[in-house]
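Below is one structure. I have some questions about it.
Every protein chain of the complex appears in place save one, which is left out.
And now, chain A:
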Amino acid sequence: MTDTLFPAATGTMGQPERRYEAREKVTGSAAYASDVKLARTAHAYLVTSSIGRGRLQSFDLTAARALPGVIDILTHETIGDEIRQTPSIYGGGYMADTLRPLGSAEIAHWGQPVAMVVAETYEAAREAANLVVVSYAAEVAPVAGMGSSVATGQALDPMGFAVGDFDTAYRTANVTVDANYTTPAQHQNPMELFATQCVWEAGRLTVHEPSQYVNNVKFGLAAQLGLDPSRIRVISTYVGGAFGAKGFLTHRTALVAVAARRIGRPVKLVPTRAQGFTVSGYRAETRHHVQLAATQDGRLTALRHEGWEVTSRADTVAMGAVSMTARLYACPNITARVNVVAADRSTPGFMRAPGEMPYAFAMETALDELAHKLQMDPVALRRVNDTQTEPVGGLPYTSRSLMLCFDTAAAAFGWQGRPSEPATMRDGDWQVGWGCATAFYPTHAGNSAARVRLSADGRVHVESAGHELGQGMYTMMAQVAAEELGVPIAQVTVALGDTDLPPAVVAGGSSSTASVAPAIMAACDAIRRRLGIATGVPADVMPAMEASGLGTIEEFTEVRAHGTAPDSLRGLYRGMALPAGGVHLPDRVQFALGAQFVEVRVHRRTREIRVPRVIGAFAAGRIINPRTAHGQLVGGMIWGIGSALHEHSEIDTRNASYINANLADYLVPVNADVADVQAIMVEEEDRLVNRAGVKGVGEIGVVGVAAAISNAIFHATGIRVRDLPIRIEHLM
């Protein structure tokens, strides 16, 4: 079959192999965590706090206990000390937040689990959960979010930095921009809910849970339950979307494990969509103050980016992506600061391009404002300030193809001839505008191990506890082994998502391929060495395998990523393999870069906003599989449309609850909102980032789209919108 979208491999573009697990997924035979059938399963249902701040006074469990089928009810009073207090990932531990599951009578946020009912059926558990009567005391008005005042913010000094003399440069500049931007709270809302199943057999615990880091769950649970980690196995064969929400251990897992141990039966919990809004982390709302100064010809002379982010009272979490926005363009005088505003909310976490999306919205919109003031083409402004050396520490980029991306995307878009004045393009009753923005994402990798087995019959089996989130991990792992050993991909099988396999990095920070591919390559090298075949050049290992007379060769390798501590390999075996790289290296910076171009149409009367075209060009080093990479980029860009126009977790300030905690009211773009989205992959070779030359494409597609849309809306209408999501009412 010819494939026009993905022609054969060239240069840094690999083969567009079809998805390894496609058949299982389209036929529905792929078993996700909640699909796994365990004999005698009991069902759990969470009761969550209906207040935003206060204390539990008492529970009346009489009616719930009396319901036929109810087996057990866990509350902070009935659970005892079965779950220990352990630190969060921010404090060197494993938990997504520091609250202890059912740890006390304190209510820290709306939606906090306060009880879990276990029953014979899901229906009975749910009904009983609704019969649990919870009395709350000392209900204090919660702080729901950022509020109107940012004065309450607490500066996080280690995240701030300065070079040169911003104040003087800004004061004496020809042209300046000074503006504030906001982005709302958002939730990942993966299609697959936060399911957990736990089963104990002879003192050993098996957990089925969709996870971006199975070893985090294993070692975190061991710490919480005081168990030897070797007694815990975590399995996550398929994940139905994660986007950061399934990265780290949440309260539910230990609760289900404890319940299963108490009743001596497997227990299954599938929190509802609404409960999912507080079961795991989310993207907190942010506020930004950006000041830019430039010479008349557009060279940046001063740049200041200060961010404020909402966090919980229990944890200080900030994405602080000023570390990136201040390093994108040449500029001698820079000041950056990050602040957090503590609110009575659940602890925020990581959502696809966690800091990059909101901070890029602010910086890339500010640059457009500057281009407009300078009467300069926005692409030309980026070109004038392009640099191969980041301006804060003077470190080189390992590779940087930003302007190639701009030129490629601009040509595909037809940007040339764009009128510089806003509100000048029309199509009937529609005002038309074009905007662009830079996309960036730091290149990360973490320590990973892999095992590869070559059999005399030509079969290859690859194992690594990486994670299939839908991004194409199975396919990538099979493909790398097939290429390295010169065998057809159809002969390669893959196992992943299981703590019994060689450990790998957390599937976060777009680091999976950049981390696991080098480990697979190293294992294949070891096989080739055993067969006396030179490494680093294409070869078919089978003739040598035949000649060797061996039945099987199996090699296990661990690979330490650049920028990780020398002793960090041990962390692999403690669930501590976290990505390194990006802007946190002593010798260099590593980024994937891209350019987003957008056409918007705003109706003259109704102010409806439509996005008929989005074209992005991305340079992200070697692309192992253009098909799955393309899916990541296009999916990311569609997320970008949602972040610009739709997504917003709306908060009821009375109890700091989410009003639209369902998929009818939490708007994401539907097909009809997404017309023509094109992702172009620009060839780029980077031999420094990692052995595979891979920068990662999981998140960059989201970055910059919201700014490009807001810039295009300005170009269409002359109205500058600095708050997301942009809606009809902003354009009246």
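A few points about this structure:
The rule is short, and it goes like this: a residue touches a chain if its C-beta (ideal position, glycine included) is under 8 Å from a C-beta of that chain, and two chains touch if they have at least 3 such contacts; residues count from 1.
Methods note: contacts and distances are computed from a predicted model.
Chain not shown in the complex: UniProt lists it as "FAD binding domain-containing protein", one of "FAD binding domain-containing protein", "NADH-quinone oxidoreductase subunit F", "Nitrite reductase" or "Sarcosine oxidase subunit beta".
Only one residue from A:Asp297, A:Asp587 or A:Glu608 touches the chain missing from this view: A:Glu608. Listed residues A:Arg528, A:His646 or A:Lys695: the one in touch with the omitted chain is A:His646.
Even with one chain removed from view, chain A keeps its contact list with that chain: residues 127, 130, 429, 603, 605-608, 610, 645-646, 664, 667, 669-673, 727-729, 732.
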